[in-house]
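One protein chain is absent from this view; the other protein chains keep their places.
The block that comes next holds chain A.
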């Protein structure tokens, strides 16, 4: 048996999870929630993580019913993400790895999402749509790499949604995306927005600028409601994501889609992707907020796969990096 503890804190969530051979033993998490209209800044987010990380670590061990001696490897997020929060989490991971005499393993955050999605859904070789506040990528596995077939050329889809939420002061609790999703259900009128698919890539900054510019005028004049805007924004950006995912599937001859990342728990996105999959006779795999949204277990799971193929990270090589592309990682654990 191999037990891996995973530390994640690359954005506004801090999570620590423990995995034993594909079984999630514990996965506690805390979220740094800012007031409506405000985003999360790196130094404030790091302060939040510092304040709670040791409590979360205690919970992770207690819920798993394990002692440090039972752990085989300490995995942590090496990147990509915000520098200050990443350092905070890496410091604790490095320190406990040394205190407990365990090997350390730096994990790519995006790979964590993919491997957790594969573990939970049992998808075999899916085309992956990875959508979150910091990343938007269409990925397929080929010859020891998760290759990026399409991606955003500017901001992530989740960033577009989060920043729209700030414009019309939607609550960030539990997350702006969740609240947009609930409001969108009450939207009745579709407001035309730019549709920006560029080949295999997508762009969201223009859509955001458009809606930032138009929102207050349209709301003040009664042209549409905030709910209509939420609905229209979701329909537009999700259609773009479904289109590029479908093209990647056609290219790879894939019959499976896996949606991962925080935006992936949006049920409307899952529904739209499901319609496309049904038309193609393909299968859709998705997970719920426990595993879609950043969490520690996903880092533990990717770490487990890496550790089993003999990978470890020496302390002196354990620096964090804000930029770390999905296709930089050699996938040593798949054929």
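Operating definition for what follows: a residue touches a chain if its C-beta (ideal position, glycine included) is under 8 Å from a C-beta of that chain, and two chains touch if they have at least 3 such contacts; residues count from 1.
By definition in this document, contacts and distances are computed from a predicted model.
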Among "Transcription termination factor 3, mitochondrial isoform X1", "Protein odr-4 homolog", "Translin-associated protein X" or "L antigen family member 3", the UniProt name of the subunit that does not appear here: "L antigen family member 3"
Which residue of A:205, A:225 or A:318 touches the chain not shown here: A:318
Selected from A:58, A:185 or A:278 as touching the chain missing from the view: A:58
Residue, one of A:41, A:66 or A:91, that touches the chain absent here: A:91
Where the unshown chain meets chain A, residue by residue: 46-47, 50, 53-54, 57-58, 68-69, 83-84, 87-88, 90-92, 94-96, 98-101, 315-320
